[in-house]
Each structure stands twice: as C-alpha cells, then as structure tokens.
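Starting off with a structure, shown below.
Heads up, one of the protein chains got dropped from this complex, but the rest are sitting where they should.
What follows is chain A.
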Amino acid sequence: MTTLVERGERRARPSRSLRSHRTRWAFVFLAPSLVLFGLTVFYPMARALQYSLYHWPLGSAKKFVGLDNYRRLLVDDGDFRQSVVVTLYFTVLSVLPTILVALFIAVLLNDARLRLRGLFRTIYFVPVVTSLVAVGYVWRALLEPSFGLVNTALGWVGISGPGWLASPDWALEGIVLMTVWRDLGFYMVIFLAGLQAIPREILDAARIDGAGPWRRFRHVTLPLLNPSIMLAGVIGVINGLQLFTQVYVMTGSAQQLPGGPLSSTRSVVIYIVEQTFRPLEMGYGSAAAFLLFVLIMIVTLIQFRLVQRRFEY
C-alpha cells in the first residue's frame, strides 16, 4: 500500500536526480535532430542573412554593401518586380481552380453508394505520384500549338487554340493547366478526409429541417470543411510561390534560359537561381530569397485572416 502511494507521488513530482536523468535522455533523443537542424537550417539561415548584405562573387572577396542588394531589388530591378508579378499571377491562377475542381470531385466521390469509388479516387490521384519533370515534358508536347493534343481537342469543339508555351500571353496559362492537372488529386484527398469527418447526423438533421442539397452543402458542409479548405489554400499558395521545376522543364532549352518567352514565365525562384548560379554571385540572390520568404509569410498571414472571416457562422 505504501509503495503504491509512493509510486503515485513519484510520478506526480519526480525527485531532482530522476528529473535530470529524464532531461538527459530527452536530449539524447533530440541530439541527432538538433545537430542536423543546426547544420542544415539555422546555420544556413544566418549565413543567408549575412550574404544578403554583401556583394560576393564566389571565389573572390566579400564586400559589405549593407542594404544595397535589397534597395536594388525593390527599387531598380524591374526584372525582379516582374518575376514577383508572374509568381503571384501563377499562384492565384493555379490554386483557385485546383481547389474548386478538387472540392467538386471530392463531393461527388463522398457517397458511400457510389460504385467504383475507389477506382475513381485512385485515377484522380495518379498524377500526384508522377514525376513532375517527366509530366512537364509530356505537357510540353501536349501543348505544342500545331500538332499537340490540347489544341487538337479544342479544334474539335471549334476553338482555335493559342500558341501556349510559344506565346508570351499564354505560356504561363499552359504551365497553370499542367499544374492543376497534377495537383488536383492531392487536394481531393484532403477534402475527402475532411468530408468523411463530418457527422452524418448533422446532414440528416438539416435534411429533416427541409434544407435542399445546395443549402445543405452551402450552410452545413462548407463551413464544416473550412479547416480543410484553409489547409489546402495555405499549402497551395506556399507551393505556388516556390514555382520552379515546371518552368525549368517546360520553357528551357540548350539555347534558351528557362522563363521565356520574353520572361513571361520567369518566376522568383527561376530568377534567384539565374542571378546566383550563372555569375556565381551569392549576395544578390540571397537578398531576393529573403524577400521571397517575407512574401510567403505575408500572403500566408493574409490568408489565415481572410479564410477565418469568410466562413464564420
């Protein structure tokens, strides 16, 4: 009896030696992560901040320039500003349709009576596990203006398709099309998980109260799905602002830097890589990367605000 009480007390308030024993073990378990975080996250972050204040062609001496890199990026550099516009435009243009279509398909699939439900879910998800580089080249061929499948299919319904990747006005839209296709399944899965967490009883209660399918969706399902939609939006925006691989694959060639035609698809990350690794100038690109970081934080914060307000009920 006394031992039991003692053990209970011990658990509630461990002795000092036991506490330091536990703390030691906690840090044993944490050590590998902390060492690697230090080496691959915190040290590079500190260095990036430092580099951004220097003019530093790799291999020669660093020269301290203060905030000059930032000033040039924000004031003088029209190319950087354009890359920000391209990136924001791409993000809005790809995230909104992806979320809308994914939500639509998830609602259609969220029906226990539906036959072949598993098969549909698998098919819509398949593009998510395909290599982005590989499908980039596939879409490059599909979007070819004269023989490509996309314009051929548009021709069947009487639309004369645009020049897509060959046209400065349509290249980014072509990349958007491919991105929507590839990411759809991922968001669909997030929404399906959210839909399945909605209790049947709530929807049944709304039905008994006389709410039709649209009103049930609008006033019951949608507000309850709010966390999933916000999650999808934040993931989509963070990914969208880091646009790189699609542009590199779909617009680059041996003769031509990626980002064309006429810089119409040059995203911020493409610009950072171009400014850093071609002349091997570490300072300017680091400053641009920090501005991208700030942009991502601002947009994500705005999003948390907006979405919280829109679906309050």
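The rule is simple: contacts are C-beta pairs under 8 Å (C-beta built on N, C-alpha and C of every residue); 3 or more make two chains touch, one makes a residue touch a chain; residues count from 1.
Throughout what follows, contacts and distances are computed from a predicted model.
> For the chain that is missing from this picture, which UniProt protein name fits: "Spore germination protein KA", "Carbohydrate ABC transporter permease", "Anti-sigma factor antagonist" or "ATP synthase subunit b"?
Its record in UniProt gives the absent chain the protein name "Carbohydrate ABC transporter permease".
> If the hidden chain were put back, which of A:L67, A:V92 or A:L108 would touch it?
A:L108
> Just to verify: which one of A:A134, A:I159, A:L262 or A:I302 makes contact with the chain not shown?
The single option touching the absent chain is A:A134.
> Which residues does chain A use to touch the chain missing from this display?
7, 11, 22-23, 25-30, 32-34, 36-37, 39-41, 43-45, 47-48, 51, 58, 105, 108-109, 111, 114, 120-135, 137-139, 141-142, 146-147, 149, 152, 181, 184-186, 189-190, 192-193, 231-232, 235, 238, 241-242, 244-245, 248-249, 252-254, 269, 272-273, 276-277, 282, 285-286, 289-290, 292-293, 296-297, 300
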